[in-house]
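Yeah, one chain of the complex is gone here, protein chain that is, but the others are all in their spots.
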Amino acid sequence: MTAARRGLGFGFWLSISWLIVISLAAIFAPWLPLKDPGENYIVAGARPPYGPSSTHWLGTDQDARDVFARTIFGARTSLVIGFGAISFGIILGGTLGVLSGYFRGWTDRIASIVMLILLSFPGLILAILITALLDRGLATIAITLGILGVAPVGRLARASTLVFAERDFVTAARAIGSSNRRIIVRELLPNVVIPMAALSLLGMAIAIVAEGGLAFLGLSVDEGVTWGKLILLGAGTRDLERAPWISFGPISMLFLTVLALNYAGDRLRDYFDVKDITL
Amino acid sequence: MMRSKVNNRWRRVAASAAVLALVAGACGGGDDDAEPAPAPAEEPAEQPAEEPAEEPAEEPAEEAPETTLVDVTLPPEENVEPVFGGTFRMGLEADVDGLNPTQNNISASGYAMLNAIFDPLAIYDENGVAIPFLAESLTPNDDLTQWTVKLREGVTFHDGEPVNAEAAVANFASLRASALPSLAINPFFPPVGADGSDPGITIIDDLTVQYNLLDPSAYFPAYLTGQLGMMGSPAWLAAAAEDPTLNQRPVGTGPFKFESRSEDSITTLVRNDSWWGGDVYLDAIEFSPVTDGATRLDLLLGGEINAMHTTDPTLIEEMSAEGIDQRIDETGEESFAMINSEVPPFNDLRAREALTLATDREGYQLLINEDLTTQTNGRFVSDNPYHNPNVVQRGNDIPAAQALVAEYCAESGTETNPLTGGPTCTDGRINMEFQWSGPSVVGDRIADLLIAGWDEAGFNVTRDMLLQDDHIIQVAIGGYNVVTWRQFGAPEASVDNVWLLCRTVGFISLNWPRYCDEERDAVLLAAQATTDPAERAELYQTAEQMINDAALYVYFNHTRWSNAFADGVNNACAVTTPEGSTTRCTTNGSGRYEAIWLD
Amino acid sequence: MLSYVAQRLTLAVCLLLAVSALTFSGMNLLGDPLVNILGPIAADTKNPNSIALIEAAEAEYHLDKSLPERYVRWLGDLVRGDLGVQFSSTGEPPVSNIIKERAPRTAVLLVMAQSLAVLISIPWALLAASRARRPADRISTVTSFLLIALPNFALAVILKYLLAIKLGWFPITYTANDPFLSRIYQTFLPALTIALPAAAVYQRLLRTDLITTLQEDFILMARAKGVSKWKVLLRHALRPSFFSFITVFGINTGALIGGSLVVETIFRIPGLGTTIVEAIIRDDFPVVLAVVMIATSVFVLVNVLVDILYSFLDPRVKR
Amino acid sequence: MSGAGHAHLRELNDAVLQVRDLEVTFGSGRAPRVQAVSGVSFDIARGETLGIVGESGCGKSTTGRAIMQMPPATAGSVLFEGDDLGAMSPSELRLARTRVQMIFQDPISSLNPRRRVRDSVAEPLDIWSRGTSAERRQVVDDILADVGIDPERAAVARPHEFSGGQCQRISIARALVLSPTLLICDEPVSALDVSVQAQVLNLLEDLKARYSLTMMFIAHDLAVVKNISDRVAVMYLGRLCEIAPSRELYEHPAHHYTRVLLDSIPVPDPEVIAVGHELVGDLPSPVDPPSGCRFHTRCPAADDQCRTEEPVMRAVGEDHYVACHHPLVTSVAIST
Partner (left out) sequence: MSQTQASLRGGPEPLVSVRGLRTLFATERGLVRAVDGVDLNIHKGRSLGIVGESGCGKTVLSRSIMGLLPSTAHREGSVRYEGHELVGKSVGSMRRFWGQEMSMVFQNPMVSLNPVMRIGEQIAEPLRIHLGMSRSDARDTALQLLEEVRIPEPKRRLRQYAHELSGGMRQRVVIAIALSCGPAILFADEPTTALDVTVQSQILDLIAERRQDRNMAVVLVTHDLGVVAGHTNEIAVMYAGKIVERAPTNELFANVKMPYTRSLLRSIPRLDDDPHTRLHAISGRPPDLIDPPSGCRFAPRCAYARERCHVEAPPLQPTENPDHVYACWYPVGSAEFFEREEELVATGVHVRGRQ
């Protein structure tokens, strides 16, 4: 493992830069010199949607709203959903996984069954069930997508915990009289956190994409725009024919972000030599 | 399965049926917008509001052409010898729940199918006047409360049963017993007796029945052009009552017989060789729901289908550019924002007016309709004699709206809006809920647009996209502040009374805004009782003014329906009655296809 | 071997029970099917007439029974092969009708997608692994990264735009009554939408495992025997590298079932995906349950098969 | 009892460790149960180094861990300075463990890769709050210096920045920081290069003297064990075969297995001609160990008695015990 330290590479930092840029843009969107995402920039005598131009970099949608500005504002909701979902998944799944991997026995058996059931349940169907039957608030969607992450995160956490719990340093920690709590917090967590960090980047990408899937089924958040909703707006055959930019603008943003998340997560995984992550 | 017992509360039950009709309308209605939403529910215009062409109605009367039916291309084809054979394929914008006119709620797409399988007792002629079709004659009594329908002799259903008075009664009974469609007709007939006898219909002789109305109507035949007038085989109706799945396998008298059906994908009909109306050229018709309008057009251009219908103005424009044979009807249902007058804040006229003034009608016309449809101030198109040129739909007046909001809040700002659960006003701004049906891309766009204007005028809007079923239920039981909606547009104006009369307000209202004005009812009923065109025009103009004053509907546009036919489709609009009258080509997007033959 | 299969199947049945119980109770806690059956009447609980209708409908659909009782009843029916009747306002068509009609379409879509994914990914991975870390491999890695980062709905939009709208190679719509072959053709684009990212995932996995395997001593040993490069790849490296591939193939089946919801919606294939979305929206419990059970069974079954395949591929796994 | 007997146990008044009839069984449910250690007894006197040798799978590492109660033995007792570790409550055990420490075979795996090395070494003191923080720092720095690691580098660096040998030194430092009485070394040098192995062995010898340690040294390399141990115990398939002072054992092996082991070692001297004592066959499965003497399947001298009757420990020399029916040394010889 010592030999593999080569640095994370240019691509990783490029990805991280993109994520930072898009996050900052999302956070500070209202204060950026963007077009008003709700404003209809109608040009007299011309019927929207307008194609990309120097005024509207990514063109406008059918309502003459600036696609670029809307995509940046869409990032706010999409990123919050992604982040919220994976945080939920990590906290719940991580706890479940670490505890079951460390204590084994009944804890493990029960947690494994819960995760197995979650895994067997087609994820998107679960999400539709919850959002259709409950509500489509931001928190509901984020938590719903988070639930989908519990099992994969939990399995990873359990697997890495098992790996590290077998290592002699844990035995050594026990030998010096560390309590279980201390072993989990001081010895295992720092090690398990790394693969989880890698996974959380991938997971965030998955959550963002899943939101898009929900949007296409018409079940994304009520309030606010998301990338999924923006893509859907231009995905009709006729709009694709006459104004592909309506979809392709947000698609490219979504794509770059997912790509960056995947790539960064993947590099992190390679860098820390995390094996056995299968989603 | 369920029996609706007629009693004092029949109206409520009835209402729910209509509501469901709306559901169907909502599902089927719409334009074609390209959206990949799962549940069909598209539309720029919103909601449901079926084609009014359904039930209740009355009165003879021949005048009242409210029609602006434009043939864009092609004069009637003629002088060519029709050819037998071929399968006519039509792309519909949606599918329907079922094909039983007495049990299901029939949308535009549903009518396209039903018109081929069933024959209504009456049919609209070119001028929008209902004339006999399956019936040989339609005759009112003097006070216009009883209409005698004489059936044609020798007509049989597809299963061989004869069409006679008993069959007509069975159809009426089945409709009355339905949970859903009955809600829209019951307000106009006396209630079914405790013993099950129905005073609404009387058998005169083997081929004659008499419909007994609550109110005089000179235009009752218009009701018979829709579900009320469609005759299904009594044997089939009885069987379907036991096994509702038979609602998918209709047995009528029409030019085509049911062959097979796969819900949401294809319904196949074959020629009825013994149709009473004469020769039918086509071997078969196939109807396929293709919810995406652009896709439908692609199929049409690609020769995969022979015909389609749409309300998408840009598609219509595109088809014109392509030189496609289109039958365009500008008089379809009206799209509007609708306000619930029963609960605060919109139980107050000022709040309604403020909302009306704040509504961005121009934006709607420009963006949602792409300026391709006709903007409207009321229910009638401008060349309709009932159109009142003095009635102007207000909108796009933010300062005036702001003033009214301030006034309202100063006075009634502390009441509770049950929809938001909070006070009607906060900091001088009205709190309201806006509900629409989804999921739908256009619905979201409309919501964005309207809310932007209302927000500017001083409304705090809670967005409430509901799934279709839920949404319609909420509207039916008054669980909304403001919704976008689509209805009216019947060729015969009195058919739309069901949405306006006080008697349809209740726990479940078909009078969605839950607004009762006895005076207005009187005007509307008077208008259906008169056969004098001038008097009628004046009455309707008065009614239009009253509707406008109450500020319940913020009108946007008339729906523009196009029926498009590919090359090689002949006689698309050449249906005549046995008496030789030419019929109206299409009504709210659906027509009849028995005259068609393919090259 | 037999007892192993039996054991896996028992587990599968338990899983199905758990999933169905959860879905059953979840739907019942969260939704009200009466609204679907009766419309607004369902909300009118003050009106005796409505109440009568509500009670009639409840009796009809056994909604008046307790949850466990209904579950057991449903389960009993299921065991007898009866999926129940739909909760719908248009009558009570048997759920099995709709399933029989639509499941084959989804099955064709998924089988086609998975086959395409496998057919694409294996040669791709072999090629990439044999050129590990050289330009061809780097290009392939970039490609797979790009594909994986494309959500299926976005890919659907792009493929539809490019292949159907711009190039016109594929039809945009699915016509259910077309001849089988032409439906296969119509299913190709949706299947490709699902298959491409899956192929990229499989490819990356297989490539990584192949590269790991290729570094094993037994590969060196095979080379030292004088076995040719492609024979080393195919005969020695491929089979031992297949394990995560097939594991993920199994697990991915679940994701693909989910993905088919979206793809069916976009390409308007009236399959199980669109069915369940509509059914959920309409609170049509029996249909939802049926589809969930089918999806879960397929998932579980595929994974059981994967396990069994595993033990065939890897003699080290004790049966 | 069917074990290897107790004849070899000494009457020690200062025994640091007394292990009696230790048994460790793995596997539960339907998985085959493996008795990794069956009936092993031995004792270690204060200041003594006991070496345990045997081939892989003989149960030597399991014995070491069972003494630490990680995991606890299935049966038998482990008396540490007279207290039964197996009977302790968890908190008592935690405290007792501080006096028994362990170092492991894989030096990399025995340090937490995410923690600074110095923190790992200081941790035991932090847990038990020994002394003030300044005192603790001093202790840690002293010990790190003792094992030859620069304390300043240890304060910032993580395990991967050190070589295997250095990591092993750090592990030793961590084990010593609580001033344990007994140090259990589980193959501490087998992962190291010969040159580094010598460094670590020398270091252990030094530290043993400096910290007055008692040691148990587990290894498969007989030469290494001989070099560091006072007494050596030979294990085979979960059993003790022979136990004797180092030199005695190497000069007069009494058990045939010991003999074979010794003969198998390649001597780095071409002049020494290997004596042809070769073992036949493979190690039998521990799931189903042979009856009688467990070595009988591969023993050149095995007879029917060996196949049926379990040999018991008996003396064949001063402090030299063997469990064999036909020992190579039959009379009590006095070692030179």
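Just so it is clear, A, B, C and D label the chains in written order, and each chain counts residues from 1 on its own.
Heads up, the rule we're going with is that contacts are C-beta pairs under 8 Å (C-beta built on N, C-alpha and C of every residue); 3 or more make two chains touch, one makes a residue touch a chain.
Just so we're clear, the structure is a prediction, and the values are computed from it rather than from any experiment.
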item: Full-complex contact with the absent chain, from C:K46, C:H62, C:K166 or C:R239; value: C:R239
item: Sole residue of D:A122, D:L262, D:C293 or D:C306 that reaches the chain not shown, by the stated touch rule; value: D:L262
item: Residue ranges of chain D at the interface with the undisplayed chain; value: 55-56, 163, 165, 193-199, 201-202, 205, 220-224, 226-230, 246-247, 250, 260-272, 274, 278-279, 281-283
item: Positions on chain C contacted by the hidden chain, ascending; value: 132-134, 216-218, 220-229, 235-236, 239-240, 313-316
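The criterion applied here is as follows: only the chains that are shown with their structure count from here on.
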item: Chain occupying the most central position, where position means C-alpha average; value: C
item: A-D or B-C, whichever has more C-beta pairs in contact; value: B-C
item: Chain separated most widely from chain C, comparing mean CA positions; value: D
item: Rounded Å distance between chain C and chain D, as computed from the means of their C-alpha atoms; value: 54
item: Distance between the centres, which are taken as Cα means, of chain D and chain B, whole angstrom; value: 91
item: In chain D, residues with contacts to at least two other chains; value: none
item: Interface hub residues of chain A, defined as touching at least two other chains; value: 132, 216-217, 232, 235, 237, 240-241
item: Every chain pair in contact, whichever chains are involved; value: A-B, A-C, A-D, B-C
item: Complex contacts: residues of chain A adjacent to chain C; value: 113, 116-117, 119-125, 128-130, 132-134, 205, 209, 212-213, 216-217, 228, 231-232, 234-235, 237, 240-241, 244, 247-248, 251, 254-255, 258-259, 262-263, 266, 278-279
item: Chain B - residues contacting chain C, complex; value: 1-5, 7, 9-10, 12-13, 15-17, 19-20, 23, 36-39, 97-98, 103-104, 179-180, 240, 243-248, 262-266, 268, 286, 288, 290-292, 295, 298-299, 304, 467-470, 472-473, 476-477, 507-508
item: Chain A residues within the chain D interface of the complex; value: 1-2, 5, 167-169, 171-179, 182, 186-187, 190-191, 194
